[in-house]
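One protein chain omitted, others in place.
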Amino acid sequence: MTLSTRQTDEIASERGQSNATRRVVAPLLEEILFQAMPVLDHGFVRVVDYMGDDGAVVQAARVSYGRGTKKVREDQGLINYLMRHRHSTPFEMCEIKYHVKLPIFVARQWIRHRTANVNEISARYSILDNEFYLPEPQHLAAQSEENRQGRGDVLDAAQGQRVLDLLRDDSLRAYSRYQEFLNQDDEGNELDAERSGLARELARMSLSLNFYTQWYWKIDLFNLMHFLSLRADAHAQFEIRVYAEAMIETLRRWVPLTYNAFEAYRIGAVTLSGPQLKVVRALLGGELPTQESSGLSKREWAELMTALGR
Amino acid sequence: MTLSTRQTDEIASERGQSNATRRVVAPLLEEILFQAMPVLDHGFVRVVDYMGDDGAVVQAARVSYGRGTKKVREDQGLINYLMRHRHSTPFEMCEIKYHVKLPIFVARQWIRHRTANVNEISARYSILDNEFYLPEPQHLAAQSEENRQGRGDVLDAAQGQRVLDLLRDDSLRAYSRYQEFLNQDDEGNELDAERSGLARELARMSLSLNFYTQWYWKIDLFNLMHFLSLRADAHAQFEIRVYAEAMIETLRRWVPLTYNAFEAYRIGAVTLSGPQLKVVRALLGGELPTQESSGLSKREWAELMTALGR
Amino acid sequence: MTLSTRQTDEIASERGQSNATRRVVAPLLEEILFQAMPVLDHGFVRVVDYMGDDGAVVQAARVSYGRGTKKVREDQGLINYLMRHRHSTPFEMCEIKYHVKLPIFVARQWIRHRTANVNEISARYSILDNEFYLPEPQHLAAQSEENRQGRGDVLDAAQGQRVLDLLRDDSLRAYSRYQEFLNQDDEGNELDAERSGLARELARMSLSLNFYTQWYWKIDLFNLMHFLSLRADAHAQFEIRVYAEAMIETLRRWVPLTYNAFEAYRIGAVTLSGPQLKVVRALLGGELPTQESSGLSKREWAELMTALGR
Partner (left out) sequence: MTLSTRQTDEIASERGQSNATRRVVAPLLEEILFQAMPVLDHGFVRVVDYMGDDGAVVQAARVSYGRGTKKVREDQGLINYLMRHRHSTPFEMCEIKYHVKLPIFVARQWIRHRTANVNEISARYSILDNEFYLPEPQHLAAQSEENRQGRGDVLDAAQGQRVLDLLRDDSLRAYSRYQEFLNQDDEGNELDAERSGLARELARMSLSLNFYTQWYWKIDLFNLMHFLSLRADAHAQFEIRVYAEAMIETLRRWVPLTYNAFEAYRIGAVTLSGPQLKVVRALLGGELPTQESSGLSKREWAELMTALGR
C-alpha cells in the first residue's frame, strides 16, 4: 500500500484531533482510529468513526429486564447468551464506519451485503487512479478440481510469472487507453488539443476489474459480524477474506467482549442438522452408523466428520 | 414528566462523564446529551449517542468528486443541493440513538418506520410501571367532519372533564387488575399467598393502549428526517407530533446545516404534480383556469390553492 | 373463529375465481388460497397471494452456474445445500402475502420483524370490532420460576376461571367505554344527541391489549423462514406460536422441497459453539468431561446435554 502525501497528511490531521465527549469511548479502537491498515498491494481499510461499545449491547439487552431484574448477569455471560441465541437487536445499537480501498471485483462481491450504507467514488465525476491489483505469486492458483468455486494448486513459478506479466501489461495498457479516451495525462493536462475527451462515464469502460475503487462503508455491529462470518470463511475468495481478517482486528479493539463471543459462537461454531445430530447421538451410544445407513448425502457426511475431527 | 430518583441519578452520572476522542463531535448536541426532554404527561425523549456531523455528510458527498474536483463548494450550498435532489446516501453516514418513553398507541404508529433499530422493554420479562397518558383538556377533540383521520372541535369543558375522569378511573382499574393478575403490589410483594401470579406475558393483556412503554431507537440521519417530515406534519396525530417536534430540536443541535436545509427543502416544501404545475404556468401567463377546466380533483385543487396562498 | 357474513361471502368470491396465467403455480397452496385458518378464539391467518415456487429457488441458485455447469444436481439436494449453508438470496426470489387477524399484544411482537411489508387496519380511521382474546383455561399459566420469560404451571381450575371472568368483564367494559367515547352503538348510531363523539384516534386508548386487529403482511421466503424458526420455537409465547404453526402448514403446501429442508436444517438443527464442539469430540474419544472441566457455563452445558439426548 502506498498512500499519497495528501492522504498521509489527511490521516495525520485526523489523528491529531482530540475532542471532549460525553459519549462512551472504545479506547483500544481510538488508538488506531483513522489509521490505514494495508490490504493487498494497494488497498487498505481504516475505521473513521464508530458509536457505542460492549456496554451499549448490554444496556440494550437489559432494557428488556427493567425493574423486574434482581440479579445482574455478568456482561460477558450475557453477551455470550445473546450471541448463542442469535438475538440481533442489542448488537444493532452499535455502528461503525470504514473507509476502504479495494479492487472493483472485490467491491462487486462486497456490495451484495445490502444492510450497510455506502458512498463510493463515482467514475462519472472523478478520474480513477492508475492503481490495479496484481496477486502475489503464491496466490495465483488453478481452478479447483473438487470445488466449483475455489482455487486448487498454486501455479508453478514460470506459469505464475507469465500470468503476472500479462496482467501487468494489460492493466497498464487499459489505463493508457483510459487516459487517451479522457484526452488527459497524469497531471490533468490535455493530451491532444485537436480532440475532445470522451465523457468520464464512458471512458471508464476501458478499465478492467482489478482496478481499485474506494468507499465509505457504515454498518451496525450485528450485520458487521454477519458480513465477517461469511467473508472471513475459508470458502470466501482470498481477496475479500483479507479485508475481513483486517476488520476482525478492528472488532477486537472496538468491542472485546463481543469479539470473544463472536470467536466462540460464530467463527468456531458448527450447525448440525436434525439427521446429523442423530448420527452424533448414535455414535455416543456406541453405534457405528455409516454414510449409507445415516441417510446423509456424501457431502453432509463429510462435513459432519470434519466437524467431529474424524 | 416525573423521573424516578434512580433515573435522575443515572442521567446525572451519564452527563458527568467526559472522555477524550479522536472522533468528530457535535458541540451543541453534547450540551444536552442524555438529558430527558419532557413530552406529554409522562413521556420523554433523550439523545443517548450519536455518530458524525454535518462534516461527515459533506465528506461523503465529496468522495464522489475526488481528485477531479477543483473548486470546493461551500458546505451549506452542497447540503442544500443534496437535500433538494433527494440524495440519500451522504446523510446515511450519520447515526443517532434515542431513549424514548411513550404511550403504547404512539409506539404502534412509530414502529411502522422499519428503517430503525429498536430495543423495547418487554412486558414478558418486566412489569410495566403505573403510568398512563391522559390528554390535556385542550387536546380532547371530536372526530373531524371533513377529515376521516383527524380531530375536529375541542370538546366543551364538561364533556372533556367527563372523558378525563373516565379515562383516569379505567386506567387505574386496569393497573389494579394487572397487579391482581400478577399477584404483586407496587413493592413487588405477593398480594395473596393462596394464589399463583399469572405469567407476565398474559397479565399484560389487561393494560390499555395509553400505558407507557420505553425503547432505545437508533436511526441514520436520512431516515430520521423522513420520519420527522411525516410525523411533524399537520396530518400526524398530535401525540406523536410532539415527539417529532422535540426531536427536530435535537436535529438542529446535531447537524445545524442539515437542519437549515431540512427546514427549507422538506418541511417548507411542496411537490406539484404535472397537472398542478400546468395550472401555475397558466396563472403566471395571465390565464384564469378553474378547478373544472384544470382536470384536477377538488382535493388537488384545494391543496394547490393553499400552497399558492390563494 | 367466527367470520362475518360479509367476510364469508368475500372469501367465497375470491376462491371462486379462476384465471389463466403463464406464471408458475403452487397447486397445493392454490387449494387453500384465501381460506381462513382459525387461530386462537377469534383470529385467523390466510394466504391471499404468492409468487414463485421451489423451482424459482432452484433457478436462482443455478443462475450462478450458467454455461459452466454440466451435471445438474437434483433439486432437493440443491435446496438442502442452500439451506445448510445459509444461502439466502435464492429463497428471496419467492414472496407470499397473508391476511392475519391477531390480538394487539401479539401484533406488537410480530411487527419487530422489519423485513416484511405491512398494511394494518388503522383505528384512527376505522372503529375496531368488539372482539378480544380470552385464553383457553389450559393456557392460563403462572409465571415460570426458572425462565424469566416463560410460563410455568397451569393455574388450578378455580383460579383460572376467576382470571377468565375478570378478563371478560374488563374487556366488555373497555369496549363499552370505547363506544361511549365514540358516542356510537354497534349499528353506528349516535348514543347521545347531546354529546360529540371523541376522535377515534383518542377513543381507542380505552381498549386493552387483547383486542384484535388485522393486517396484510407480505414477506419473502427467506425472511418468512427466519420468522417461523423464531416464532414456532418453544421459547416463543404460545399466542404467537400458534400463528407460526399454522403458517408452517402453508409453507409445506407452497414450497414442499424447501419445507423439507426447513424441517431438517432449521427446526431440527442445533448450533454448537467451539467449546461445545470440543466437549462432543472429547466424549467421542472416550473422555468424560464435566461442566466444570469444560469451561462451559451451566446453561450452555445443559443446552448441550439436551441436544445430545443425555
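A, B and C are the chain letters, set down in written order, and residue numbers restart from 1 in every chain.
Simple rule for what comes next: a contact is a pair of C-beta atoms (placed from the backbone, for glycine too) under 8 Å apart; a residue touches a chain by one contact, two chains touch by 3 or more.
Note that the coordinates shown come from a computational prediction; the quantities given were computed from them, not determined experimentally.
Chemist: Using the touch definition up top, pick the residue from B:32, B:154 or B:280 that touches the left-out chain.
Modeler: Spelled out, the listed residue whose C-beta touches the missing chain is B:280.
Chemist: From the listed residues C:93, C:167 or C:272, report the one that touches the chain absent from this view.
Modeler: Of the candidates C:93, C:167 or C:272, C:93 is in touch with the missing chain.
Chemist: Of C:127, C:154, C:267 or C:283, which sits in contact with the chain we cannot see?
Modeler: C:127
Chemist: For the chain that got dropped from the picture, name the residues of chain C it touches.
Modeler: Touching the chain left out of view, chain C contributes residues 14-15, 17-25, 30, 33-34, 49-52, 56, 59-61, 63-69, 89-90, 92-93, 95, 97, 117-122, 125-127, 129, 200, 214-216, 218, 220.
Chemist: Which parts of chain A are in contact with the chain that was left out?
Modeler: Interface with the chain not displayed, on the chain A side: 103-105, 107-108, 111-112, 114-115, 118, 122, 124-125, 133, 135, 140-144, 148-153, 155, 159, 163, 166-167, 170, 173-174, 177, 180-182, 195-202, 204-210, 237.
Chemist: Go through chain B and note every residue touching the omitted chain.
Modeler: Output for chain B: 65, 68, 77, 80-81, 84, 89, 112, 148, 263-265, 267-275, 277, 280-281, 283-284, 297, 299-300, 303, 307-310.
In this section, only the chains that are shown with their structure count from here on.
Chemist: Would you mind checking which chain's C-alpha centre is most distant from the centre of chain B?
Modeler: Here the answer is chain A, farthest from chain B.
Chemist: Mind checking the rotation angle between the two copies, chain A and chain C? C-alpha superposition, nearest 5 degrees is fine.
Modeler: It works out to 180 degrees.
Chemist: Suppose each chain is reduced to the average of its Cα coordinates; what separation in Å results between chain B and chain C?
Modeler: Taking the mean C-alpha position of each chain, the two centres sit 29 Å apart.
Chemist: State, to the nearest whole Å, the distance from the C-alpha centre of chain A to the C-alpha centre of chain C.
Modeler: That gives a centre separation of 34 Å.
Chemist: Mind checking the centre-to-centre distance between chain A and chain B? Centres are C-alpha means, answer in whole Å.
Modeler: Each chain's C-alpha centroid was found; their separation is 35 Å.
Chemist: So which bits of chain C are touching at least two other chains?
Modeler: Chain C, residues with two or more chain partners: 112, 148.
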